[in-house]
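Notes follow once the structure below has been shown.
A single protein chain has been omitted from the complex, and every remaining protein chain is retained in its original position.
Chain IDs A, B and C follow the sequence of writing; residue 1 opens each chain.
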Amino acid sequence: MDSVFSQLCVLGSSLALITGLILLWRRGVTAYISAFTWQSRAITVVTVVVAYFGPDHELYWVAGALFILKGVVIPRLLKQMERRFAAERELDPYVNTATSLVISGLLVLFGYAITRPLVALSHLPTRAGMPLAMGLVLVSLFVIISRKKALTQVIGFLMLENGLALLAVLGTYGIPLIVELGVFLDVLMGFLVMQIFIYQIHETFESIDVEQLSNLRH
Amino acid sequence: MIGYALEVAQAALALLLAPGLVGLIRWMKARLQNRRGAPVLQPYWELRKLFRKEVIVSNNASWLFRATPFIVFASAVAVTFLVPILAVPLPFDGIGDLLVVVYLLLLGTFFLSLAGLDPGSPFGGMGASREMTVAALAEPTVALAIFALALSAGSTNLGQIVARTMTNPGAALSPGHLLAFGALFIVTLAETGRLPIDNPATHLELTMIHEAMVLEYSGRYLALIEWAAAVKLLIFFSLLGNLFVPWGVSMALTPATLAIAVASLLAKLVILAGVVAVLETRIAKLRLFRVPELLSVSFVLALLAVTSSFLLR
Amino acid sequence: MAVDHLLLAVMLAAYPAGALAALGVRGAAGRGLAAGCALAGALSGLALGAACLAAGRGPAVTASFLPLTGLALRIDGLSAFFLVVVGVVGAAVAVYGFGYSSAYEGRYSLRMLGAMLNVLLLSLSVQVIADNALTFLMAWEAVSLSVYLMVLTEHDQPGTIRSAHWYIAFAHAGFAALVAMFLLLSSGELTSSFAAMRSASLTPAVRDSAFVLALLGFGAKAGLVPLHVWLPMAHPVAPSYVSAMMSGVVIKMGVYGLLRVTIDLLAGGPAWWGGLVLGLGTVSALLGVLYALMEHDLKRLLAFHSVENIGIIFIGIGAGLMFQSYGLTTLATLGIVGGLYHTINHACFKGLLFLGAGSVLHATGTRNMEEMGGLIKRMPRTALLFLVGACAISALPPLNGFASEWLVFQALLGGSAIPQPEVAVILPIAVAMLALASGLCAACFVKAFGITFLAIPRSREALHAHEAPLSMQAGMVSLALMCAALGLAPSAVVRVLGSALSGLARFAPADVGFTLGLPLRAPGAVGEMSPPLLALGLLVLLGLVPLGFWLAGADRRLRVGDTWGCGRIGQTPRMEYTATAFAEPLRRVFAELYRPSRDLSIDFHPESKYFVQSIEYRSEIHPWFERVLYDPLVHVLGAAATWVRRLQGGSVHLYLVYMTVALMALLTVARWWR
Partner (left out) sequence: MLLGPPLLAALLAAAVKPYRRFVGWTNALLSLVSLGAAVVLWRHVLAGDVLTSGPVEFLRADALSTLLALCVSVVGGLAAWLGPGMGGDDGYDGAQARRFRIFGNLFTLMMLFAVVSNNVGFMWIAIEATTITSAMLIPLHVTKASVEASWKYILIGSVGIALAFGGTVLGYFDFVNLAGHREAALNWTVLMASAPRLHPQVIQLAFVFLLVGYGTKAGLAPMHTWLPDAHSEAPAPLSAMMSGVLLAVALYAVIRWKLVVNAAVGTGFTDELFTAMGLLSLAIGAFSLVVQRNYKRMLAYSSIEHTGLICVGLALGPLGMFASMLHLLNHALAKSAIFLLAGRVLHRYRTTEISGVSGLLTAMPWTGGVFAAGVLAVIGLPPFGLFISEFALFRAGFAAGRPWLMGLVLALLAVAFVSMIGHLNRMLYGAPAAGVRVGEGSAWPLVPLGLCMAALVVLGLTLPAPLRALLTRIVEIAGS
């Protein structure tokens, strides 16, 4: 029983991680968006699973909110933006694909090393997924660092949030609902503000390439 | 009471003898150079003549120029009250020690140099600049010589030094004393403007120091300054004589000892005068910028003197 | 004690009142109020100091006025003495400043000047009577700040801002050292009161490091070589009476602090402390006067002389510390008393000289000696007063400079009682260098006075110079009188100083009863001299000589003629000896030290190279401290700064990299902590 539970959790988290890795070897924004969408849905599934086996009924609400927000609303907004900036592809990242994948592998290992004590400490059946979640966090950090387009960075940031959400669900069966909702609200607001800025960047710089945002020095 | 009388007496004696001392050196030099030379008393006649002449003062000069001769003379005479020329201990011994003597003479030099600058003539400036340079560079040697003497005597007061040396004659021949003597002798040449530092016999050469400084002076002012210079010379000689070779200086103030004192003083002066005369005939004047080297030699001598008396204590 | 408290209250009230008045009231009234309050405060401070010196002890006040440790004031002999120093110079400066600052009307901010003068006097007075670290440090920074703002008064003159910046940099660096020093001394004791520091038991290492820090901090304030570079920059550009204040009193705070810490809080230390102070003092004395000789800017020259005199003071103190470590208490007292004596003497004559220089600047509008001359006829009183100052600083008897230098000499000579070879090397050299310094000082002031005041004016400004207004003269006269008084009554001064010290840790009062002379009976040093009798004798002789003339019926004719110049008729200023020429021989003698840069450019007549059209000779001297010590420091700072700037590269990715690296590094630390 628990084994199935933990299997599912691990499966879901690995799915999330892999979708995260997609950002590193695909170039098109479209691919990124879909990757993010699927990642969010995978996490939703994991949440539902946890809620079911937990059993923890609050988590159903969380899952729902998560699905609506990250599985539907944000992808849609992203698609809008993509239509605006379709021309802008992640052509030459700071780190090329091969290296990126190697590095992200190392990052995942680092995640494992870090989460050792957590896994050792925890007695939840879901604990096996936590290293993957941590890995996802680190990988999406790496994405934000190594990719140049503002849009990509936003997606990386959203994935970071996903990773943390996943961590919360796996590690603690979710933080209290009210807090969770507040967090979601913040995520949404933050995303909207970033969207506004991306538009502003596009207006003032005729591109969303972050590389050129380097005039403020010293 | 007799002490005070003695003070006045020795001051008067110094004033009387000083021009003669200058004359004596000149005469000896002339002799050594196979010249007949002016009589020893010549300086006295010169002074009298100068006192009779009228004074010409530059229209640029200020009151300082006129005050200076008196200050110089007064400071020189004041020193004669402090230095043990004939006898120790003297009542004024407590007024000033060796340091006071040195700085009183410096006072005279200071004002003389200012007076040299006052008329605004380039000679005066040149003289003043050189005089102060030499004086300043001579200072450390003097100080160290004093240090050496004070080390053995345990005091800077002249009376004490003389008395201490007389009580243990061995000290007089200690290396410290001899080295200090050498140092102070060189300083004497420098301070009193003798060869090889300055040439007292020349006028209006670019090498001169003292004479250039007093170039603007005439009449009684010049007389005062020349006389003061002579007194200064005598003071240094009697310091050399009485501090390092104190024998003859009267300690018990009896007529007999005083007579001896006068005699020994005259003897010492003659000897020193002779030495200076010989030197001045033997050696030529140094270039101005070699003078510091000579003074540094004296400095080293003095330093050795101090350290040796430190270690041999 | 009631009187003391009253005086203290008056002093502490008058200065703030003056500051507010200066800020509040415009024009001459404001100047007058500021000067008046400053004068009142200074006089009451003077009276307070004198009273406490007489009584041997003074009031102690503690108030919870300041946060943390509160305000603590206590007046002992040392504080009282320095109160007197502040009062004497402060009063003179206040009077002088009233006249001097009138020239600033409408040009510069007089309100700031008046206010800051009062703040300066207040903080100086508080500093010398502070009884805990916070009070002291606060006063210290207040002094630095007020002086800084006053130095900036003529901010439109070239170099002013730079000089002020150097000043504040050194002052604050010193402050940092002092904070560390005091907190080391109080060793975690929170009130950090001086009493606690006295009783604190510290390891030798701590004591030594505290001493070194103190030497750094106070040395920087006092302008001890090699921490003196700010001094010749800041003193000249300040308004002259501020320079007088700085040179006369502010740098003395370094002396006060060093004494307070070393002989009071630390109660003396190993011999090398004294040796170090002595050595630094010697170097300062010599280098100060050597660089002064090469200066032709009157105020810079005086500033370098401050370095020299601080050196002399530190020689005395250093000798005292050394003797104390060898247990020669009387000699130690002698040395330190000599240092203190020279402190107040220097305060008087250097204040006088700066005020005189101020009057010259006020009259001619230039500080360059080469453009002066003949002023003795145009401003006779200033000239006379300046001459007094010059004689005093050249240690000519019977003025005060001689008395204190004589004491220092005696102390050094007395040191021969110590049977130590290193002492046998150090002391004679110190003596010789001190003598050389004073000789060179005399030479330098022959130059300063002769070129500035004597002979023919070298410029139109000098030709049309005018005597200073009365208020300025009054300020100078008071200091000149002090010079004479301090010179003529050394035995009284020494006794007072001795009793001032006797309050401190293991110091025997100097055994000088009041006589006309100054008899010393220290082991190894027996000396005696009597300035008053000396002065009397000189006066008598000065009277006798003319009398003799009269009796001898000497010729009294006097003709005024042209200066003799090898038959040339008519003399122009161009034929005069210049300051540069005057200093040339010494420049040659010490060329190894100065390493002057010369360039001589002669352009000949087109027809024949035997006819010279013009000769241009330029020679400069750059003190090598900036080059050797401070340029590297500045360079390193600049390099570090540029390197740090590069961190802020502008790329957001780079920034995120920093963040991630920091995160992972800290995670690793946390993961494998312990």
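Couple of notes before you dig in:
Rule of thumb we're sticking to: a residue touches a chain if its C-beta (ideal position, glycine included) is under 8 Å from a C-beta of that chain, and two chains touch if they have at least 3 such contacts.
Predicted, not measured: the structure shown is a model, and the values here were computed from it.
Considering the whole complex, the hidden chain is in touch with A, C. Although one chain is not drawn, the whole complex shows that of C:V179, C:V283 or C:L558 it is C:V179 that touches it. Note on the undisplayed chain: of the listed residues A:G28, A:G105 or A:G182, the one touching it is A:G182. From the options C:L7, C:A35, C:V88 or C:L152, the residue with contact to the unseen chain in the full assembly is C:L152. The chain not displayed touches chain A at residues 56, 114, 117-118, 121-123, 137, 141, 144, 150, 153, 157, 160-161, 164, 167-168, 171-173, 175-176, 179, 182-183, 185-186, 189-190, 193-194, 196-197, 200-201, 203-205, 210, 213-216, 218. Even with one chain removed from view, chain C keeps its contact list with that chain: residues 64-68, 134, 137-138, 141-142, 145, 152, 155-156, 161, 164-165, 168-169, 172-173, 176, 179-180, 183-184, 186-188, 190, 192, 637-638, 640-645, 647-648, 652, 654-656, 658-659, 661-663, 666-667, 669-671, 673.
Here is the rule we go by: only the chains that are shown with their structure count from here on.
Computed centre separation for the pair chain B/chain C is 35 angstrom, with centres defined by C-alpha atoms. Once the centre of each chain is set as its mean CA position, chain A and chain B turn out to be 101 Å apart.
Taken in their complex, chain B has these residues touching chain C: 51-60, 62-64, 70-71, 73-75, 77-78, 81, 92-97, 99-100, 103-104, 106-107, 109-110, 113-114, 117-122, 124-126, 128-130, 132-133, 135-144, 146-147, 150-151, 154-157, 160, 215-216, 219-220, 224, 288-289, 292, 299, 302-303, 306-307, 310-311, 313. By the touch criterion stated above, chain C contacts chain B in their complex at residues 373-374, 376-377, 387, 391, 394-397, 402, 406, 409-410, 413, 416, 421, 424-425, 428-429, 431-436, 438-440, 442-443, 445-447, 449-451, 454-456, 517, 519, 524-530, 533-534, 537-538, 541-542, 545-546, 549, 552, 554-555, 557-565, 571, 573, 575-577, 581-586, 588-589. Residues 94, 110, 113-114, 116-117, 138, 141-142, 144-146, 148, 210-211, 213-218 of chain A touch chain C in their complex.
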